[in-house]
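Complex shown without one protein chain; remaining protein chains in place.
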Amino acid sequence: ETTALAQDERWPLLLRIPVTTFGICMGLGSQTVLWKNLAQAHSMQWANIPVEISEGLWYFSAAVLFSLSLVYLLKAFLWTPYVRRESEHPVRTNFFFTPFIACLFLGIGLPPRFSHKPPYALFLVPMIPLTLLMIRRYGNWMTGSNERLSKVANPTSFLSIIPSFVGASLAVSCGWREPAVAFFAVGFTHWVVVFITLYQQLPSMTSLTDELHPVYFLFLAIPFQGSTTWRLIQGGVPDDFSKGLFWLGCFLYLILLSMARKFIGVKFSLAWWAYTFPMTAAGIASIGYANGVTTGFTQALAFALSIISSVAVVLILGMTILLTWQRKLFGNDVAI
Amino acid sequence: ETTALAQDERWPLLLRIPVTTFGICMGLGSQTVLWKNLAQAHSMQWANIPVEISEGLWYFSAAVLFSLSLVYLLKAFLWTPYVRRESEHPVRTNFFFTPFIACLFLGIGLPPRFSHKPPYALFLVPMIPLTLLMIRRYGNWMTGSNERLSKVANPTSFLSIIPSFVGASLAVSCGWREPAVAFFAVGFTHWVVVFITLYQQLPSMTSLTDELHPVYFLFLAIPFQGSTTWRLIQGGVPDDFSKGLFWLGCFLYLILLSMARKFIGVKFSLAWWAYTFPMTAAGIASIGYANGVTTGFTQALAFALSIISSVAVVLILGMTILLTWQRKLFGNDVAI
Partner (left out) sequence: ETTALAQDERWPLLLRIPVTTFGICMGLGSQTVLWKNLAQAHSMQWANIPVEISEGLWYFSAAVLFSLSLVYLLKAFLWTPYVRRESEHPVRTNFFFTPFIACLFLGIGLPPRFSHKPPYALFLVPMIPLTLLMIRRYGNWMTGSNERLSKVANPTSFLSIIPSFVGASLAVSCGWREPAVAFFAVGFTHWVVVFITLYQQLPSMTSLTDELHPVYFLFLAIPFQGSTTWRLIQGGVPDDFSKGLFWLGCFLYLILLSMARKFIGVKFSLAWWAYTFPMTAAGIASIGYANGVTTGFTQALAFALSIISSVAVVLILGMTILLTWQRKLFGNDVAI
């Protein structure tokens, strides 16, 4: 089926806002968590970061998420067939997890002045739709009915696995250890499946367009986020499993840096927001690692990884605002 | 080679008894273990289940296994080429593990009046042929000589991995911890291999016929059985690894329930027995979990999962007897 809209004129605004826009909310939400960690972690006391930075980020992230959700709900209401087509696109489909993941980040990053222990509702409300989405997605993979993993797997598939880890982190914060173990187990299993499938580069897999190269950074997301989540489940101090995931993330980071050529020169698009969450997860994980192994080296590493991620978020946010202003970012959405 | 027998007349009885019939013994044997657990687990004391139920089931299972083994040995003796053809069929071949697994269940479910610690022989006698079968099977996978895993893998492949877990459980009951760790490690490794291969849905894999859809439930078998086995190896209390496997099983259970459409309307056949062992393993694992985390919720979950599995076994057993009586079940075995 071809799109009914003319290719040569500007489409209505709503149609030009793809679901990938929620990547912004993941980047901002995880930064909120990072700066809360920077303010509270004992290994970062020397830096004297005020908790107000995280608080400010929290309000900003919440506002962006709220507005974008309203906009996208409106799109789903007015242009239902286009949203359905987005939900069937092998890359786009994974971004339907992102608004709920961003909710979870707001739960984890909740300013301490509201409550030191987030209320259970903040965990339950986003986890219910996420669990349903995961059941549907993994069920399709397992039976190969609609989507065979050996065909549709791509780095954005990690987005459908990240919720388990972020949700488990929030569950620990709420004081629910058993659900945290449950989601960690489910997430870890499916991460192994997708990680190995992507590494194999099966001939049946379709390769990414150049513009999507930044999503390779999603390879970092789960090792780092998993390291943090497992550390929290074990009471806050990294054990060998948490450390192993952290170092695996660092090694994959080095691999990606060694392939800088793949990333330099890629045209700016919303896909660049895929840089932000993985880099932020690296910062958060390194702070946790430095809490357990407090040396000058680990503290410097934690500080460096955190600052790099914040600089990346600021730059990408600036570019996004600038190009939106110049009407260059939200063009016709030819993918659907 | 085509079968020498006419397609339009009824074959001799022995030829119409496929190796899949031993699925009955796995269902009955695991129920014996379940009811022994229900009678003995401290988290189930409130239900006051008498140990005699398990005892009665034990005699019944032993009788069924003994009779079927005699029948199948006779078939192997009289119709050797047909049994060989069964042993080369990509689905049937995996069922050659089932009589020995059923033996292991009888060892684990041994009525306490005989002995509180099963004798080593009950572990060794079935594990020797099972280990030889596993060495042969995994060797074929590894070198790709006869059967490439990327081609022959299907959910019944799990049947060739389950023995390691059931055997390890029995080894712990006998007081042999080191062999238990050994078989757990071997089983777990090969489970990961097969699990990932099945999830990938490689284009080279042949898909299951509708009638075989119930074998998808074998996806549940190893997470639940593995959870129980690891808990026993660790002394009886579930640690995080055992809990994780349990919750993974529960999640896969939800996935399968969400695909109810695949299972409703499937014609009754011996393949339905594939429902019974995985559901029973879920019951056993949930009792163990409730032993470690004793709350009203976990106890209710354990009770529900156990009862569901028993109801399933009773219904499927009833259907099997009824349809055998009506001469509808053991038709000509066209698969071989």
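Of note:
As written, the chains take the letters A and B, and residue 1 is the first residue of each chain.
Criterion: contacts are C-beta pairs under 8 Å (C-beta built on N, C-alpha and C of every residue); 3 or more make two chains touch, one makes a residue touch a chain.
All values reported here derive from a predicted model rather than from experimental measurement.
Considering the whole complex, the residue from B:14, B:76 or B:192 that touches the absent chain is B:192.
Interface note for the absent chain: among B:45, B:143, B:207 or B:294, the touching residue is B:143.
Taking the complete complex into account, residues 192, 195-196, 198-203, 207, 216, 219, 240, 243-245, 247-248, 250-251, 254-256, 258-259, 262, 293 of subunit A touch the chain not shown.
Interface residues of subunit B facing the missing partner chain: 135-136, 138-139, 141-144, 148-151, 153, 178, 181-186, 188-189, 192-193, 196-197, 202, 204, 233.
Keep in mind that, in the parts below, only the chains that are shown with their structure count from here on.
Chain centres here are Cα averages; for subunit A and subunit B they lie 39 Å apart.
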